[in-house]
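What follows is part of the complex, with its chains left where they were.
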Amino acid sequence: MSGDRIEVRALTKSYPGSDRPALAGLDLEVPRRRFVSLIGPSGCGKSTLLRVLAGLTSPDEGTVDLFGSGPRALCRAKAVGLVPQTPALLPWATVRRNVALPGRVNRRAGRGTDTVDELLEGVGLAHAARSYPHQLSGGMRQRVAIARAFALRPELLLMDEPFSALDEFTRESLQLQLLDLWQQRSTTVVFVTHSVQEAVALSDTVVVMAPGKVHRTVPVDLPRPRGTSAVTGPDARTIADTVRAHLRQAWDGGAAEPEPEPTGAR
Amino acid sequence: AGCSSDGDDQERDVAVVVDDERCEANADLGTLTYVTGYHYQASVTQLEVMSAEALGYFDAVCLDIEIQPGNGDVMGNAQLVSAGTAHFTPTSNEAEILQAHERDHDIIGVATYGHVPISSLLTGPDVEDLTELEGQTLGHQSMLPAPLEAMLTEAGVDIDSIDQVEAGYDPSVLPRDQVQALAGFRSNEPHQLDAMGENYTEWLPEEFGVVGSFGVMAVNPEWAGENPEAVEDFLRATGRAFDHCADNGEECVAHAEELDEAGYDTEHNLAVWESESELVGSSTPEDRPRGHIDLSLTEEEAGTLVDVGELEEVPDLEPLFDPQYLEAVHTAAEIVWADDQ
Amino acid sequence: MSTTEHSPSPAAHDARPPRRRTRVPAWLHPRTWAPTAVLVALLAVAWQAVAREHPYILPELGEVGRTLVEEPSLFLENAWTTLFTALIGVLMGAGGAFVLALLMSELDVVRRALMPIAVVLNVTPVVAITPALVVAFGFGMAPKVVVTALITFFPVLINVTTGLRSVPGPVLDVFRTLHASRLEVLLRVRLPSSLPYTLAALRVVLPLSIVGAVVAEFVAAGSAGGLGTMIRNSAATARLDLVYAAIACLAAMGVTMLALVTALERRLLFWHESQQDPAR
């Protein structure tokens, strides 16, 4: 109800032709400038939630309040950056043009952008600037999509498993850049990931989702900047274990079909 | 359907009028195709054929005739006859036989029904002299008929100064003033314009001393040479039908309407038939059979073709027209029909 | 001062309870037919204005309507004649093109050999060769069917050929590791992938087949019936009301055909991007 946070209330969303709702009364609050990770079983509605936040689909019921305005208003201000789960590059444009896109589209909004070359260097693709998407490896495409989202230095950054196709070191490097961006600007980040470790290393809060709902919110009380030691230290471990335990619960509860689990933990 | 040739549903109380041998020979030829000049229009050389079929006269001479509607393309029909796809087709006049010959189509005329040009030139009502057309536009259907060209020449018109365009078959281009003169058939466009209530002036070639012809029945000479009796009997049956239709125009037009599937303008067609058959009557000498070929007239008509540059020289006309088929089925001016005797 | 958006509206009608959608069929809704209705009405007014001024260009609509109503059987019969020719023609033309496109996509030799010849056929104005076609095929329906088939052949060939090549690479990879035969790849991957193109071609070619049949009736000797013959004869006698009544029949046939293709598209292409919710 106030302008300094994202507030999502009783969000319900069913896709036509689907019996289970993708979102079933989800509540979420994210204060401005917070880095929030969403984690949850496959198919629990993370991407759908991100799409609702980006104004790409509208919920059947419930309200979405983004810093006092709505998703569309925020997009209008060119304040939203989206990294979709599939890279969604323009196949007919070079890497460079794909990254330059946000700067070109809707110039009126006139938001400053980093230079494209810097961004490309940041994601390690300077040498591929003139390649086309079909000439790239999967991870390279993902990096182009990330660079494109960074280009706007958005107020709200929505990232759907952005690092899933990257090796550990590239991932680490990009994580650092993401944190940089987040700290320099008053960016609020909603970050979907499947890596508990990554969630703990990056975020202020980890939101564990169960199908259609928020299962539990786990605060990450670790000092910043978090060096390698902080991230691998016992505190981080404890938090990660908590997250993992909740995730396990969410997973057990959510799997409509009994999963073959030789450990018999259920 | 238009292609039905036996029409079993029709009354056929006409007795066979040829001897058995001839009947058998005709029947052995199988189905013969007659392709009309333009659709099922009730013109001379068309209506009597359709009526002969309907009245059973072809049956009476043991011919199986299939009537196919043409699309108005005379040379296309000539090609069909040359190629043996069709056996009989009408041409608008004798000059077209010469033109077809010039174009290497193998057809000859076996009967010419009209001995005046049927083409006429239509202009607006205020044209008083044909020379007024100089610098104006003249519309025609694919080409300016030779008699009209000759008429214009006779009238002292500089034809090169007239802009000629193809105007299609809709005469309303004239009252619309898209063309200032329109070539037509005197049996057709005038009726249409009358029906529209438009005013016009009709210019007739014979008034300028131009001779001509209309309503020619053509066949493939090679095939005719091999089957003279079939050609004779075709002319016999159609001649008989002509006699009938001359007095019963409405009935015959109704036969034509029967064939049509796409909407028939009965009134207009009756007008066409009446004006054309009347012209046939008035231009045929008393003592000659209807359809007789007068090569001296043909020669003169060909001369106009040469004058207007359509032909380089008058060809040898003998091989292009063969009156013997028609003569074989007439005694004097009367058609030979066994029933009558 | 907070704004809440219940339905942030680019996809606004997602938010509507789904019941609403199913109760009133979409095509009954004014939103669907109003624009057409309004434009048609405007055109009708303009038409009438022209018709009053220039009776030789357009007939009055009332007359056309009267003509249609007076002799419905005349139009129905001729429409059926034309439709029959068109359907046989498109079946042969589009069917042949489809099969040939399959062959071409599989056998490069066939493509290289036949494509130039298909192009030559495509640019040959059929009206020019109808006399030869009548000589070759006789007076019946055959030459008209051939004309229709020739006209509808090429758009299908081109679109299906393009469609058959538009398969995502990774899917082909999977089939290749399964050692799928070319036939299987064709049937299970290429054909379904080409559907959007094939249906677009059908949309073009079904109405075109009607035009083909009409043109054939126009120019081929031996046409006793059919809307084309009717139009030709009525035009020659300046019966514009008949001409446009016949054209109205043709239009009705064309619109029906397109509606059928659209229905087919809904059924067959539910998975394709082009059929996803337009508001996404």
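A, B and C label the chains in the order they appear, each numbered from 1.
The rule is short, and it goes like this: contacts are C-beta pairs under 8 Å (C-beta built on N, C-alpha and C of every residue); 3 or more make two chains touch, one makes a residue touch a chain.
Source: prediction; values computed, not measured.
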Written as a formula using the shown labels, the complete complex reads A x2, B x1, C x2
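Heads up, the rule we're going with is that only the chains that are shown with their structure count from here on.
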Per mean C-alpha coordinates, the chain lying farthest from subunit B is A
Subunit B to subunit C, mean C-alpha position gap in Å, rounds to 41
Expressed in whole Å, how far the mean CA point of subunit A lies from that of subunit C is 46
In whole angstrom, the CA-centroid distance of subunit A from subunit B equals 87
Residues in subunit B with touches to at least two other chains are numbered none
Residues in subunit A with touches to at least two other chains are numbered none
In the complex, subunit C touches subunit B at residues 54, 56, 71, 74, 77-78, 81, 131, 134-135, 138-140, 218-227, 229-230, 232-239, 242
So, in the complex, the side of subunit B touching subunit C is made of residues 1-3, 33, 35, 39-40, 66, 68-73, 76-77, 79-80, 83, 85, 168-173, 175-176, 192, 196, 259-263, 265, 268
